[in-house]
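Notes follow the structure.
Just one protein chain is left out here, and the rest sit where they should.
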Amino acid sequence: MLFIAARLGLAALTIAGVATLVFFGMRLIPGSYADLFFPLASEADREAISIEYGLDGSALEQYILWLGKLLQGDFGTSLVTNKPVIDEIVQRLPLTLELGFLALMIIAFIGFPMGIISGMFHKKWTSQVGRHSSTFLMSIPNFVLGSLLVYAFSVNSLGLKAGGWAPLSEGLMENLKYAILPAFTLSITGLGLVLATARSSVLGVIGQDHILAAVSRGLSPKDIFSKHIFRNALIPVITIFAIVAGYLLGGTVLVETVFSLDGVGRLLVNSITRRDYPVVQIGVILTATAFVLTNTIADILYGIIDPRVTEKNDG
Amino acid sequence: MSDKHLGINRRDFVKGVAALGLTTGMLGIRNMAMAAEGSTFTFGRIRETKHLDPHSSQLSSSWHIQHMVYDSLVTLDDNFEVQPSIATAWEWQGNTLVFTIRDNAVFANGRAMTMEDVTVSLNRALKSKGNPWGLLLRNKTAITAMDGNKLSIEFNGPNNVALSSLAATLVCIVPTVEEASGEWDPKTDMFMGTGPYSVESHTANDRWVLKANPHYWGGAPKTDTVVVRTIPQAQSLVAALRDGSIDAASFDGNPDAPALLEGAPDIEISRLDTTDFYYIGMNAVAEGSPFLDKSVRQAVAMCIDRKQLIEFAFAGRAGLTYGWTQWGLTDDSKLPIREPDIEKAKAMIEAANLPTNKIKVLVREGDTLSAVAQVLKQSAAKIGLDLELEVVDGGVWAKRTWGTNPSDMQMVVSRYTGFAHPLIITAHWWAPEMSRFTKGYVPENPEYSAALNKAVLESTGDEITPSLQKAYEILNEEAVKVPLCTDIDTIAWRSDRVTMSPSREQAQNDILSGVETFEMKI
Amino acid sequence: MANSFSDSSDSDTPTSIHDSASTHDNGHGDVLIEDSGAGANNPSPGQRFTRLLRVAGPTTVIMVLILLSMIFIGIIEPYLAIADYKNIASGPRRSAPTIQWLFGTDNLGRSVFARVLEGIRLTFLLSVTAVVAAGIVGSFIGMAAAWYRGIFDTFIARMADVLFAFPSLIFGLIISAIIGPGSFAAIVAIFFIVLPTMVRVVRGAAIGVVNRDFVVAAQISGASTARILFKHIFPNVASVTVVQTAYLLSIGMIIESSLSFLGLGVQPPASSLGALLREGSAFLNIAPWMVLAPGAVLTLAIFCVNYVGDAARSIIEPAQPRPLE
Partner (left out) sequence: MALLEAQNASIDFWAGPPWARRAVHALQNVDLSVEAGEVIGVVGESGSGKSTLGNLFIGRLKPTLGTLTYHGKPLASIPRRERAGRFAAVLQHPKWSLNPMMKVGDSVIEPLQLLGKAGSSREQQQRVGEILERVSLPGNYQYRYPHELSGGQRQRVSIARAMITKPEFVLFDEAVSALDVSVQAQVLNMIKDLQRDVGFSAIFISHDLAATRYVASRIAVFYAGKMVEDAPSGHFYETASQPYSKGLQFASGLLDNPDFELKLGENTKVITGCSLNDRCPLAYDLCKRESPPLRHFDQGLRVACHLNEE
């Protein structure tokens, strides 16, 4: 319990660090909201605008003010659209979450089995294909793959759409038509990673004594697979999976750009260029929180699976 | 509700109609109430509207929407001729401009517009922070409502830009009663005016949904709903046009739009000449700038190969201009610096004996601007100058160019949004004592100011042209800001789905002018 | 972008010499270990090289050759005649690939082939600079954290957590907006994005070394901290640093091209591969070669780096599990 509390404490500390970094980072960028949106206004007018939008005073004063409001649950208002920041983000969250979820599904149902197969038949060509393709998948920048798909599917669409979006409310099939290509693009690095991890952990298990012993005991291949190989391969993959999950939520910027999707990633990029400080701040904090929490949960799970971790931490 | 969804419904509808054998009869019949009911026109564009308050909206992307919602006193036709809008008639009575205000203008919420709305709106606009219209109407003395739907704007002398400048959204009529009561907030995206549409909903970076104003004085719009979507990439716009998720699109100056659209069936393309133009600015104020020396500025102006620029950066699709004279009011051929003269320019640079040949160029973000800057870099290399490009976002650009005095840059490449009358932008933006924001790099020039004031405030009729010509010759010779070319836009639409006639010339970025007359073909 | 657990927990273990010494307390009996791989005989450099080639295998050799030739061409590119074809209007606008225009031309009439060659150089230059800098600085910080432990170590670990959790491209965007876009900003952004991984890996490796008997012995003999860090600890974590640097190089290349793709890396007309992809993406449908050529070269380059990095890892640290990233 203490271990879990401590992990959560560290997570909170990390998020606080991210919040501080993003706040001051944004203030360091030259050109404020007033400079960008009222370029023709006189200096006095721009100052008046800054006061109107609560952007006056030193960065430190603003930071303290902002932090105070944040802790009271006030996430602020977008400078540009004058709507609550949380609305702006929540509006785009379904798309980004769905992409992340689909990407994870692709990784789980394609990458993991491929990795296991590649590891099981380690003397055959399948294994070499597995090894090289995992390296290859990790070598394709997702915007390169995305561009390729946009090109390929604009010419011959096979019913899939490279660009644009139909929300789930318009039916699953309609939605998937739009979601498949970006989700696949997003999954590519994780796919390679999970493939490689599953493969190497299967390879590691296969060589171990207890498998050989099981074989000599005459255990059926099916049992060996389900009792030994699969389970042992799963643990490191779960860890990797958590990392990938955390990364996906923050990693959709490029995919959303390439496929012209209006998700959280693009919102953040646009908000940086618009100096929409409140949106960037909350968006980055949320993304970081997603990352930290998935990792913390994985960490705690890992602690449960492997008690040595907790023991070590409790001294 | 999504337009995608409706797209399917439309197709289904066609099928049903065809089955009944009524197709031929239905299509092409105008004003079929049944057909217009619930119809949606979906428009795609590259940029997003960021500015909300119409009276301080200085970014043209905002006008795309605002033009559909707000009316100004007057409007402009394709030839930049002033046409009636909220005002049905006007006349100069000495130095006073008297408008007759229409009595059938009604806000989208059903309240009839009053004279008070007009006067309060105009005063609000002119006081709005950052609204430069105060400059244009700088010799205005009073705005008064008179009996019988008359409005007078008094000036203390002639003003040759007054009328056409009142066509801008920046001086539109807003629901002032609702603003005072708090029912309407100009800082939100729920635009409401006397125009054909009002905003129903808005998702930033994604779409604006506009509903027809049933009380519109010009007659109920033919299409119920207009959706304006932001699709930041030209290819995605093309894809959306092909698959029918949008009915029409503006390619925002993308020179390759026609090529992108090639082969797409049922697409009509219209080229829009715009009053926007590309320019370079050289810092003739900041200490240490190489451009304090006029001959260096002139050498740079002299090395620009506009024909190559237009051919490569604009795929041949931009208007050639040497001065600020593209409207034909003045004579381009008399400007001192025109065709490139590399030898002479090179000699001038050598004579200037600069401590370094490296020049930092601040380029505003954008594919076309970046291409323009690269062509310029190559031209400048021919006269021995090494331009180092720095492509920055709009905030950094504005801060370093306009928000700092002296400007934190040596040279800039950017684009100005054009307005109807040449005097509005070129002349005024040019004089730092008036435009203020260019003070950081444009030195004051009394000779120019005198010529400008003469053209705007003192001349009448035929006298305007010679003063303006003189002002432009000074600008050209001073070479602090050098125009490169005018921009064009491409509007494309699905001819099988919508009947529309976009304006030929795009005044004030009104890319959807006449939207109330567009008609869905089903 | 990476795991934030497993070894961050190290900082919470007791800061005692006693503990870590006694955990190894299973040593008894036969420790006649010939463990460090290289065998007792002293091979000549030539023999070593052939043995290395044999261990690496033919595919790795091919990859190394591709990589070397890419870097070589990248380096000599400015002196090749083809560099002139990077000029605007040296060819027609958007010409499809031909014999003369191997990868076609771009929207300003420049040879895509020539620009891709330059792109290889810039992409490598930026990512190598940033990653090597991160390797050096990260090694310092990681070793210092392992040596001093305590508050300094905790501080470093927390900073690394924050940098890890910060969405990396957004971080790059903010950095480059602050210091102005360009090569320097790209290097700084890549540097900070890969630094925490480097620090963690080196710290983890160094923690295994700081309490080794030879370090304690040197300390007792009166060696200064600097001497211990550089003479005793660094050589023993250097292989980890090198392998990790090779590995992070591919990450660095992806980050560089991603930042350039968002318009934040090298400034035009300089062309990193990511910048070419960005420019080309506007013409995907009408001039796909503008995207396909740099995209393929970029993927190939990253693949080679990854492949060679993997091979280097398996040669240097056969028993090490693959890092998670």
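Should a chain be cited, it is by its letter among A, B and C, assigned in written order, with residues numbered from 1 in that chain.
We adopt the following convention: contacts are C-beta pairs under 8 Å (C-beta built on N, C-alpha and C of every residue); 3 or more make two chains touch, one makes a residue touch a chain.
Because the structure is a prediction, the values reported are computed rather than measured.
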| item | value |
| --- | --- |
| Among C:81, C:99 or C:220, the residue in touch with the chain that has been omitted | C:220 |
| Touch criterion as defined above, residue of C:232, C:278 or C:313 at the omitted chain | C:232 |
| Residues belonging to chain C that touch the chain removed from view | 12, 14-19, 21-22, 24-25, 27-38, 40, 154, 212-214, 216-224, 227, 231-232, 235-236, 238 |
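One rule holds for everything that comes next: only the chains that are shown with their structure count from here on.
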| item | value |
| --- | --- |
| Category of the chain touch graph - line, ring, star, complete, other | complete |
| Nearest-to-centre chain - CA centroid comparison | A |
| For chain B paired with chain C, centre-to-centre distance based on mean C-alpha positions, whole Å | 47 |
| Length of the line joining the C-alpha centres of chain A and chain C, rounded to whole Å | 22 |
| Sites on chain C at which at least two other chains make contact | 177, 281, 284-285 |
| For chain A, residues that touch 2 or more chains besides their own | 29-30, 150, 154, 272 |
| Complex interface listing, chain A residues touching chain C | 10, 13-15, 17-18, 21-22, 25-26, 28-30, 132, 135-136, 138-141, 143-144, 147-148, 150-151, 154-155, 196-197, 200, 239-240, 243, 247, 250-251, 253-254, 257-258, 268-269, 272, 280, 284, 287-288, 291-292, 295-296, 298-299, 302, 309, 312-313, 315 |
| Chain A-touching residues of chain B, taken from the complex the two chains share | 2, 4-5, 48, 50-52, 56, 58-59, 129-132, 185, 187-189, 202-206, 231-233, 235-236, 238-240, 243, 245, 365, 393-400, 402-403, 435-437 |
| Of chain C, residues touching chain A in the complex | 1-5, 8-9, 12-14, 158-159, 161-162, 164-171, 173-175, 177-178, 250, 254, 257-258, 261-262, 274, 277, 280-281, 284-285, 288, 291-292, 295, 298-299, 302-303, 305-307, 310, 321-322, 324 |
